[in-house]
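The other protein chains are all here in position, but one chain of the complex has been omitted.
Labels run A and B following the written order; every chain starts at residue 1.
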Amino acid sequence: MITLHNLTHTYPLPADACGGAPGAALDGVSLTVAPGEVVVLCGPSGCGKTTATRLVNGLLTASGVGDGDSEGWVRVFGFDPGVTPTAQLAQRVGSVFQDPRTQFFTTDVLSELAFGGENLGWAPARIRARLDEVSARWGLDGLLGRSVFALSGGQKQRVICAAVDLMDPPALVLDEPSANLDAEASARLAQAVADWKARGKAVLIAEHRLAYLIDAADRFIRLEAGRITHHLTPTQLTALGPATQAALSLRPIPPPNAAAAPKTPGGGGGMGLVEMREVGYWRRVGPASAGVGRGRHRQVVRIDHLTVRAGEIVALTGPNGAGKTTALRWLAGVARGGRGELVVDGVRWGRRRRLGGVALVGQDVNVQLFANSVLGEVRLARRGLSADDAAAILDRFDLRHLAARHPLTLSAGERQRLAIAAALAAGRPLIALDEPTSGLDLAHMRQAAAALQELAAQGRAVLVATHDQDLIAACATKTHPLTPPPMATPTAQNASGPPGF
Amino acid sequence: MRLDPRAKLILFAAVNIVGLGAPFSGGGGIVRMVETGLVAALLALEGSWTMSASALAATGAGLAAHTWLSPSGVAVLAAGAVNLFARFWPVVLLGCYVLSTTTVSEFLAALRRWRLPTALTIPFAVVMRFLPTLAQESRAIGDAMRSRGLRLGGGRPGAWLEYRLVPLTMRAVAIGDELTAAALTRGLDRHAERTSLARVGFRPPDWALAGAAAATLALWWTLL
Partner (left out) sequence: MENGKLDTRALIQTGVFTALYVVVLAVFGQLGALIPILQVMGPFYIPMVCGIPFMLFAARVRAFGQITIMGILAGALVFLTGQSWVVLALAVVLAPAADLIARAGRYRRFPLTLAAYVVFSEMLIGMVVPLFFMRGDFIARISQRHDDAWVNALVNLTPTWMFWVMIAMIAAGAAIGALLGRTLVAKHFRPAGLVT
């Protein structure tokens, strides 16, 4: 049983790194999660979901410094997470976080699974027995020897779940576990949650995307500004309908049909038609990065024909591993090699031309922001851009009031819009975006969609790789599904390895 | 072939000391040949034939340059360059071998047998975990810089350094925080007694390797 009793938590600083607003991050929250029950915390960014999960898994008091003050109490099967030693707590609460890439402590699957048991000082025989059990349950037998860097996001998240399961904690806390997963991986995650529920675990999940949990969850609790506003059963939540859900800033359930709603393209700019023809890309796959051992080449992208017109927003869809990211990197000229051509208004663009003519907003905007102010970031996009013009662009993306802030102090949604604003400021005809809405709540997703529509209205051709159905429904004029190329055809002369470090 | 990390480290120390310090003439040359043979054999066992051959070639070139190049004019520079390369290359290759054939857990288990404190082993594990991550992040930053036309700092070299390193550092801190959360919630505690699933222990090949390493060192000293 997870119990929060009249819990109030205040961070010492306003605008904390956890996205907390000034004031109390949690304000008099009481809730319980019984064994065999799945409770989902939802609500807009900064509503206190993450704070709640971090109080349950003990992270907020683990260091005891600068974490803020709590009133009320938390109990997990009788223990106070704030004072329970790390090792004991790990056996009572298992945690899964948002980004599958950052949760690994080791570099190979087997070590990662064993990590928890080793930390608890279990005998190797006991760890091995548990390991066999969880790897069978989570379908990981084929992955045990792999490097974690060779896994897809969904596989990584599954390994993390299994690693947590190895310690067999009665309570589980998941903080936006699906933010980086595609539909299929989310569905598998939902199965995993259902499995935990069936085995009598108490599961608490903080999430923006709710649709995939609708069958597994028992209750949805909506928070806003640190307070509970709604208790909903799955049936009640679905019955609210899209309009009410939107008013509560919840993503629509059931999700909209992605292919629906053809929209008229925005205003035509100077440039008309962009075509990708016969694009193929190969990558060396093989042993771990340090490079001792053999590798081989495998095709990772295949696009026969794709067109984007100025003013159009084309959604590039497909499961993880379909090559969406690589396709965009090729398109933007940052990935060397590959085959095929990009033709813009009848003119073939070589790699150099693409590098200067396509603005790329990559998956992780944190590594694409270089200036020390929001305004500076936009001015950096094009030499000679005046402060007034840059401010005008910020206005279009509702960022003007943040002009003096350091980009990394912005919320995830604001940072994404800033990267989009910088792409517009660069003045390039074609803009490619990679998963611009992963981890965003409804409001920020809508703002991102509006930002894309602004790009189209400015006459840009927009290509956006995404598996966010809500985003597609909100702004895409067309979808282009991408399928993973078949595993065969390793042709050496087409070798186009990623650029060296 | 799975070797004990300690055997690999002992061999590495010997190859490092001899490789960087020993002469190419006389006993030094013999010891070099023996050690390069070991390095090449280990790499070949992993299927890295090119690396294996390059280790042999480097040492061969070093010995050849030492024996045949006459010390005058340009030849001195050429011999110096070959000499330097021949010294470093087998050591670098063995380093790659050790790092890419040893899992982090094996390293940790081995270092624990050597009674290194957790204050060193935990950060060491983090470093091993972080090196590939930093490479990935750095690539992403390079992509973004090229795509945004900032490849050479937008014309200012000082800015280039800033763009390269500041986002990388920020990402490292952020990922480090998330990694800390993951490690703490899975029970990593520096004061607790850890166990290890990794099977480390000296078997005949390990003894042979460590013995060979010690023998080459001894051989070098006696031949000096």
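The criterion applied here is as follows: contacts are C-beta pairs under 8 Å (C-beta built on N, C-alpha and C of every residue); 3 or more make two chains touch, one makes a residue touch a chain.
Remember, it's a predicted structure, so these values are computed and weren't measured experimentally.
Student: Out of B:V98, B:L150, B:A198 or B:A212, which is the one that touches the chain we can't see?
Tutor: Going through B:V98, B:L150, B:A198 or B:A212 one by one, B:V98 is the residue touching the chain not shown.
Student: Could you tell which one of B:G26, B:G47 or B:G201 touches the chain left off the display?
Tutor: Going through B:G26, B:G47 or B:G201 one by one, B:G26 is the residue touching the chain not shown.
Student: Just one of B:M51, B:A109, B:L150 or B:L184 touches the chain that is missing; which is it?
Tutor: Touching the chain that is not displayed is residue B:L184.
Student: What does the interface between chain B and the hidden chain look like in terms of residue numbers?
Tutor: These residues of chain B touch the chain that is not shown: 12-13, 16-17, 20-21, 23, 25-26, 28, 66, 71-72, 76, 80, 88, 91-92, 94-95, 98-99, 118-120, 122-127, 129-131, 134-135, 138, 161-162, 165-166, 168-170, 172-173, 175-176, 179-180, 183-184, 188-190, 224.
Student: For chain A, which positions touch the chain that isn't shown here?
Tutor: Per the touch rule, chain A residues meeting the hidden chain are 17, 62-63, 65-66, 86, 372, 405-409, 501.
FYI, only the chains that are shown with their structure count from here on.
Student: Would you mind pulling out the distance in Å between where the CA atoms of chain A average out and where those of chain B do?
Tutor: Here chain A and chain B have centroids separated by 34 Å.
Student: In their shared complex, at which residues does chain A touch chain B?
Tutor: Touch list, chain A to chain B: 57-59, 62, 85-87, 89-91, 93-95, 97, 99, 101-108, 110-111, 114-124, 127-128, 131, 149, 160, 163-164, 167, 287-294, 329, 332-334, 355-356, 358-360, 362, 364, 366-370, 380-381, 383, 408, 422, 426, 498-499, 501.
Student: Touching chain A in the complex: which residues of chain B?
Tutor: 43, 46-48, 51, 96-97, 99-101, 103-105, 125-126, 128-129, 132-133, 135-150, 154, 162-163, 166-168, 170-171, 174-175, 178-179, 181-189, 192-198
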